[in-house]
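Read the structure below first, then the notes.
With one protein chain removed, the remaining protein chains of the complex are shown where they sit.
Here is subunit A:
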Amino acid sequence: MATLGELERSVMNALWNSVDGMTAADLRVALADRDLALTTVHTVLTRLEKKGFARRDRSERPHRYLALSTREEHVAELMNEVLDQASDRQAVLARFLGTVSDSDTAFLSRLLQRRGADS
């Protein structure tokens, strides 16, 4: 049984691949291998709408769902947060190399270059 998060990812991938949006029924067919009930698809779509990933086109019935932004735009948003230099953001994520602002010294950069050259 896939978690709701995994379903959200599958639905978003389908929406990102579609040109002019999909209805809940379209999505159910596209994700046939998961054997979803239509209500489940609706639940996932409502959640995605609330989170600002998808929007609903209400001009015709059944409603069509479209991705609000491209996948790349969301990746950029995520990467911005990860690489943010503002250190008060450190409370949200811990990063492997940190992104603290640098008061570099010549000595330390030489040290780093030398070590890099050794390996």
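Definition applied: a residue touches a chain if its C-beta (ideal position, glycine included) is under 8 Å from a C-beta of that chain, and two chains touch if they have at least 3 such contacts; residues count from 1.
Keep in mind that, in the parts below, contacts and distances are computed from a predicted model.
The chain that is not shown carries the UniProt protein name "M56 family metallopeptidase", picked from "Glutamyl-tRNA(Gln) amidotransferase subunit A", "Protein translocase subunit SecE", "M56 family metallopeptidase" or "NADH-quinone oxidoreductase subunit H". Although one chain is not displayed, its contacts with subunit A can still be listed: residues 5-6, 8-9, 12, 48, 51, 53, 71, 74-75, 77-79, 81-83, 87-105, 108-109, 111-112, 115-116, 119.
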